[in-house]
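Here is the structure we will look at.
All protein chains of the complex are present and in place, except for one that has been dropped.
Right after this comes chain A.
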Amino acid sequence: MAPSTSSHAPSLDNLIKSFNSQSLEASIESLIFLLKRRQVKGDECAKATAHILRQVVAKAKWRDVDELLSRVQSVGSRLVRSAPLEPVIGNVVRRVLGLIRDEANEDRNADDFGSEAASDIQSLTSSTTPHPLRPGPSPIRPSPSALSSGLPVSKSMFNLLSVKAPSASPVTGASTPLSQAQPASVHALRSEVMDGIEEILDEINQADDQIAGFSEIQIHPGDYVLAYQPSRTVERFLVKAASKRRFTVIIASLESPSPGSSESPYAALRKKLNAAGVNTINLASNGLMAYIPRVNKVIFSAKAVYQNGGLLVDSGSCVAAQAAREYLKPVIALCPVYKFCPEDPSDEVSRGELGSPGSYVSYANGPAVDALDIENTVTDYIPPDLVDVYLTNLGPQTRHHLASILADHYKIEDIGLSLQLGEP
């Protein structure tokens, strides 16, 4: 009788389940159409991208690093193109590309120290990773200790394998005479990169909790906190804070209680907060200005952070940020590191994504459908000067330090990923 068991609608979970039974190309295509149909959106995009790239590394045929890089690049740019308003996809692709370059670099260095210093990859990567032993992203990864402890082991493994390789398989390698990576090391590289992607996935999954860990520093007893359309990240943040502090949350949202559902918006969140002894006030977003003088800080989560410090957010957040600015209240943006984009907002982003007009006017309202031109922007762009604190999973940052975060996470040669997007 339970009807939920036979849900046919495709989703990210179903897709991940079908990875093993589907061809790689079919999986990629499924994801592209999930993105195009907006059946995967928001934070799910990052996860989906990491999952699919892991499949690319695992299943695609590649013989050397360059081939792997170009495979990942081409799949990545298809994904980015299919959802131009989800910049996190590009970020994850860049992270994976950087990861591959790092692993390959270590490989080569371990192979023969410095003899290939002139190789293109080496020359490019050396600028951002002066010490070959230091993995680029490791300082800010969630579990740096695990990674660094694992590194020496894998390095010596590489040595072992790559030295043995020529004698073990003398014939098969003949087709790639100039290949820098040996067949056996390809195998090792594959597992290295897959482990790396696994770590990126962990980082994505843990980011919300890590950000929540900073909540007691940011929220003080007796605070009035305005949460604009709290996302899952903000919810966790508030609930975590509620376990330590007594404060008041003002939840502002666009949607009035819809006639269909008796529940007021964010009922689950309010229940949790109330259980922890935190008062909540529900607010329609148009009444927001009246409460701003009472508020101590404004919190919302970003969909993406651009290198200039501008934010891509749910629509309406910009009004809240501006209101806070007028009253000199601090604005805190919750943004995990994987949402930092090493680029400037595109035209499309600053214009905002358009949703269905259905959330403002019912399609059943004939005269309105005929007479009105309804533009329902579902995203806003917040200029950098309205944001005071960027609370990442690595801790609070100011705008001036964003550049170093970006430099830590992305390789220069991958930053222009969007420029590589050619014709389909």
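Note that in this section a contact is a pair of C-beta atoms (placed from the backbone, for glycine too) under 8 Å apart; a residue touches a chain by one contact, two chains touch by 3 or more; residues count from 1.
Please note the rule applied: contacts and distances are computed from a predicted model.
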item	value
Hidden subunit of the complex - UniProt protein name among "Iron hydrogenase small subunit domain-containing protein", "Sec3-PIP2_bind domain-containing protein", "60S ribosomal protein" or "Mannose-1-phosphate guanyltransferase"	"Mannose-1-phosphate guanyltransferase"
Selected residue (touches chain absent from view) among A:Arg37, A:His187 or A:His401	A:Arg37
Absent chain, residues of chain A that touch it	1, 3-10, 14, 17-18, 20-23, 25-26, 28-30, 33, 36-39, 82, 84, 260, 348, 351, 354-358, 362-367, 369-370, 373-376, 423-424
